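To start, the structure itself, in structure tokens.
Heads up, one of the protein chains got dropped from this complex, but the rest are sitting where they should.
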Amino acid sequence: MLQARLASRRGEFALAAELSADAGSTLVVVGPNGSGKSTVLRMLAGLDRPDEGMVHLDGEVWGDTARGAWLPAERRSVGWLPQELALFPHLSALENVAFGLRARGEGTAAMARAREALHALGLERELGRRPAALSGGERQRVALARALVVEPKLLLLDEPLSSIDPSARASLRGILKQALAARGVTTVYVTHSPLEALALGGKLAVMHEGRVVQEGMPADLLHRPRSEAAGAFIGTNFFRGILASRDGSGLVAIHTVAGELLAADPGLDGEVFVAIDPREIVLSREAPSGSARNVFRGRVVEIAPEPPRGERVRVALATRPPLVAEVTRQALESLGVTEGSEVFAAFKATALEPYQ
Amino acid sequence: MALVVLLGACGGDREAPAGRTLTVFAAASLVEAFGELAAELERQDSTLEVRLNVAGSQQLAGQLVRGAVADIFAAADREAMQFAAARGLVLEPRVFAHNRLVVVAARQPEVDMMLVDLLNLATPGLKLVLAAPEVPAGRYAREALRNLSGAPGYGPDFADRVLGNVVSDEVNVRAVLTKVRLGEAHAGIVYASDVSGPDSIARREGIRVIPIPDAFGVRAEYVIARLRSVGDSAGAEAFLRLVLGPQGQAVLARYGFEGVGPGR
Partner (left out) sequence: MKLAALMARAAGGAAIGAVGAFLLLPVLALLLQVRPRTLLAELADPTVLDALRLSLLTSAGATVVVVLLGLPVGLLLGTREFPGKRLLEALVALPMVLPPTVAGLALLLAFGRTGLLGGALSLLGITVPFSTLAVVIAQVFVALPFFIGASAAGFRGVNRAYTEVAATLRASRPYTAARILVPLSVPSLAAGAAMGWARALGEFGATITFAGNVPGVTQTMPLAVYLRLETDFDAAIALALMLLAVSFGVLFALGASPFSLGRTGAAGASR
């Protein structure tokens, strides 16, 4: 089991993160660039030292600043894959993988074990090649083999798929998940991509500006983001408000900083969060006459096509509160809406389920 | 283009008010004495600026032959002067001073015991430095040693035995003095002028000086001449008069040179 608490301040940037992962599990740390993910990995690896903090792994103390202890990387048992992979350019794939074993004095056995590790990742033909002669995916696997072959207690992966051709990511992610599952090594996996984070399926920690703003399983995060950052991260409308009044019809009013929303009564009181799926929001040019209880008027500030094919578009609105709707391009065109148009945005109160 | 600017910048030295400059090429051993004489001449004639260029005599001759411009050339031996004279560069070379050779001994108790008189130069184990045979001081030193070999009491192999004690042929006579000063060598042979003078190193540091008797010593001849292509002949004449006159001779004597007397 990994438990870590890390705090440091470097100029304007303050880091204060708490992380935990069960033994043998994968914790996915996800967040935008500059949120402190890589720094967290470097501190876990023993490459950087926090101003304050601790790292415990499987009962061993790897660092505890309160006790003035912070083991350097060479005295921990970590496998670290930096974003750039950093394969040694002058060594062959085999020598790269054997490096860690030879460094601790394993002679001929090192080469055999390195060969085995590369075989296991389907690289039996590439043993003698230098990194420059390998494809992105092959380099990736060599780097993984190099980190795994020394049997680390903690594996640290920093955006491992960022340098891979997008078309090859899914299959490589599959290989990665298998390898991790087979090893049962406790892993911290850093990515900026929500898609990748969710696809890995394990526990997530969302980082924003140096803090872990939410920790939980993918479903929990998708349905119940608990911060603006987490909301923005999964691309949903997120609001934080005070549950104000009940009208007896099963609906409640929620005061947010930017405006009032009507929602189904959750039976809660005080501060609540609401997430509004952009697909639940209906756009129209005239005031809607339907059953939707939440209707807002505002200007279209941006229209952005959704990957992969742009058949759906995300429409950002200057309403109070500001909303993002996701509609089909066709629907938008039939309404004649362009950036700058005035529109009405409507959604049912029952689409909102406040939570705490 | 950049070159021209560079060269221009180098030539931009400050000039005396009237712009008269006298350039004197002088042998290294003359640096203190001629420095004083140059200042004296500038005092006498405020429109004149004297520039001293000091180096080994042979180097100076080489510079002159290859087109360096000067008004006066003062060499530490006849050969260097002859080198320039043979190419018609100088007018009427004249001997203006002599310099004797002396033995200098390091100030160490072991040296005090080992080296009492000239005979001891041949003592086995004595570390002796001379100037290289290529430079005048080295040539004169070897000549003096040969002269001593012919003297009674020294023995015909004296010079060879002394040369066997030489641990280094220094590239100039000042380097010989440095080695003795630092105690790297027990003794060396230098010019008397190197260890005389009001503020000489020898005087300050108490280096022991053993004279070589006139009978055996070689007198280095210092020769001075005007350059044929002289720019400021009045200034050059004034400098020659000063050097050869009583005032100049007195200054040279103070720095350990022997004068030539006003009549010569």
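Quick notes
The letters A and B name the chains in turn, as written, and every chain counts its residues from 1.
Rule of thumb we're sticking to: contacts are C-beta pairs under 8 Å (C-beta built on N, C-alpha and C of every residue); 3 or more make two chains touch, one makes a residue touch a chain.
All values derive from a computational prediction rather than experimental measurement.
Only one of the listed residues, A:M1, A:A23, A:A69 or A:A86, touches the absent chain: A:A86. Between the chain not shown and the residues B:E184, B:E221 or B:E258, the one that touches is B:E184. From the set B:A122, B:A175, B:I212 or B:A236, the residue in touch with the chain omitted from the display is B:A175, counting the whole complex. Residues touching the missing chain, restricted to chain B, are 1-3, 56, 58-59, 62, 65, 108, 127, 129, 132, 134-135, 167-171, 175, 178-179, 182-184 (touch as defined at the top).
Listed for chain A, the residues touching the missing chain in the whole complex are 45-47, 72-80, 82, 84, 86-90, 99-100, 103-104, 130-132, 146-147, 150, 152.
We take it that only the chains that are shown with their structure count from here on.
In whole angstrom, the spacing between the mean C-alpha positions of chain A and chain B is 85.
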